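Worksheet: one structure, shown below.
Note that one protein chain is taken out, while the other chains of the complex remain in position.
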Amino acid sequence: MTEQTINAPETGGPSWAAQLRQRIFGHLGLTIGGGILTLIVLCALLAGVIAPHDPYVQELTNRFASPVWMDGGGWDHILGTDHLGRDYLSRLLYGARISLLIGIVAALISGMIGTIMGVSAGYFGGKVDAVVMFLITVRLSMPVVLVALAVVALFGGSLFVVVTVLGLLLWDRFAVVMRSCTMQIRDLDYITSAKALGCSTPRILLTEIMPNVLNSLIVVVTLEMAHAIVLEAALSFLGLGVQPPLPSWGLMISEGKDMLLFEPWLITIPGVALFTLIFAINMLGDGIRDVTAPENRN
Amino acid sequence: MENLLSVKNLRVEIPLAAGQLLPVRGISFDLKKGETLCVVGESGCGKSLTSLAIMGLLPKIAQRKADRLEFAGKDLTGLSERQMSAIRGNDMAMIFQEPMTSLNPAYTIGNQLMEGLIRHKGVSRSTARDRAILLLEKVGITAAASRLPQYPHQLSGGLRQRVMIAMSLMCTPDLIIADEPTTALDVTIQAQILRMIKELQAELGMAMIFITHDLGVVARIADKIAVMYAGTFVETGTAEQIFNAPMHPYTKGLLSCIPVPGKTDRGSRLGSIPGIVPSLIGGIDGCGFRSRCPYAQDACATEPTLTDRESGHTCRCIHEASKLKALTWEVA
Partner (left out) sequence: MLHFFLKRLALAALVALTVSLISFSLLFLAGDPAIALAGEGATDADIHAIRTQYGFDRPVMEQYLFWLKNALAGDFGTSYYFKTPVINLIAEKMPTTMILGLSAISFAILLSIPLGVLAAVKPNSLFDRIALFISVIGQAIPSFWFGLILIVTFAVKLRWVPVSGSDSWQHFILPTIVLGYYATPAIMRLTRAGMLEVLRADYIRTARAKGIRPGKVLFKHALRNAVIPVVGLAAVQLGFMLGGSVIIESIFALNGAGFLAFESISRNDFPVVQALILIFSLIYVLLTLLADLLNAWLDPRIRVA
């Protein structure tokens, strides 16, 4: 089939920006993921306004009130109340803040570490690359959950500790991806010409390399945000993450676990929330990857 | 003698965003036992797809259509992939043009040689092994037995193509389709392989369809020649007819591009036919060659048909046979 050349159709049509817009909104996953995520972010930001109750106020006489669609449920507590009689919907809305905060901050920290390591490894190569590769291997060999649990146990569970630990642990994928992206463009003509023009190394890294690895970086950011959010939930679920009375979704599942047999909705609701958030972020990440690099779709 | 292969109005259609790509637009020919048909044409004229269409090996997006496609009295058009697989390799075999990538890197030469024979003839491994060694020797590989446990990456391109040829002969097929089997090889090896293919074909009494863009190769092996252009045959005939009395302007152009020892001046530039092949998407108005043809007339805007001009020598052109023969076209 090598001799069969199929000519691409003429590309004299809509402008580049219009094509990009078309690709963004034409991409179902991107639209769905972006849409859901926007909604969750809005919920988190506006939690103070839209939450029907204070998420910390206990109403011990009204524990385990059923959600509105179940027998005995009422509109006062749409998603029911937990084991301390706190409004489940309000806790869920405030919980979104925790998940998003964890995701964003952890991805920021790990993104900084991983990008610096990956870009230097890819750009300088040689010894720098060898050291970075070694560090990546060491990091990958360490069991994340176990190390995170141990460190959180050592320093005590708090939002700050959890986010720092996750940030310091999840840089591996950033480093791997940034390294290979940088390697791909390192020897391209425009980098060489920038060098020939006498641009300083930091300047080349910032103005020539970074903009060109940004697409991949954004994709990894979404992946690692999701990763950090799930890990926080798992740590909190095991009791070694965010501590009560904070309304972390993982913690809510953990607290509902004891009533698993009688009130399964206690774990279903925060679980579905967690799933929806992760799903939306993943869809967004996949979508961004497809839209920015359609040739890598498979 | 009875026809081994009978093809009538074979077409290949590939739906693309830009429209229906029609790389093969109605090919008809018959092939008798032991005969060699050479299909000649430029890259992209549809000759490889024609061979793949006959074998039922077209890529998935391509559709094969034919009024008749009969092989050894059997209609191939209605066969399922499973039924086709019983015929392929057994009764008709194919040699491809990319020896470097046509062998599976994960299996030994022996394994790949033997599996077809075991599948089709149900012979034992040791019988298959003996036949593999025999055929490797036939295609000129020394120490054949020691080659069997080797992997493709351990062999040179020439050796791999010999293995490919031996592989196609394992079941002694009635028809061999060779798609530019020597294009990827060194010139010295090309000649050896060609001679070998020809000898083996005669020895085993197989019919052959030989696809090439190289008229020099055609002269050595062809009984019949079909010149293909833009998805159709523009001229068919015996080797003698085509070489001694070419009719179609395209054939004449092709022939004048071959350097002839003693006739072509040393150091003079080899010719090539000016112009480009028309787009194969959708229909072609009139003769596909008219934009490049020095004898094109207004009448060429209606598509000419392939007509018999004298004793089986056919040509797709509006001009009369006598006029065509008289035309001379030396491509500069």
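A and B label the chains in the order they appear, each numbered from 1.
Convention: contacts are C-beta pairs under 8 Å (C-beta built on N, C-alpha and C of every residue); 3 or more make two chains touch, one makes a residue touch a chain.
From a predicted model like this one, the values you see are computed outputs, not experimental measurements.
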Missing chain -> touching shown chains A, B
Touch with the omitted chain, as defined above, among B:167, B:206, B:254 or B:284: B:167
Of the listed residues A:45, A:60 or A:138, which contacts the missing chain in the full complex? A:138
Residue among B:29, B:96 or B:210 touching the omitted chain: B:96
Contacts from chain B to the absent chain lie at residues 55, 57, 81-82, 84-90, 93-94, 96, 98, 101-108, 115-116, 119-120, 150-151, 153-154, 164, 167-168
Chain A positions in touch with the non-displayed chain are 134, 137-138, 140-147, 149-151, 153-155, 226, 230, 233-234, 237-240, 250, 253, 257, 260-261, 264, 267-268, 271, 274-276, 278-279, 282-283, 286, 298
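To be clear about the criterion, only the chains that are shown with their structure count from here on.
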Just how far, in Å, is the C-alpha centre of chain B from the one of chain A? 56
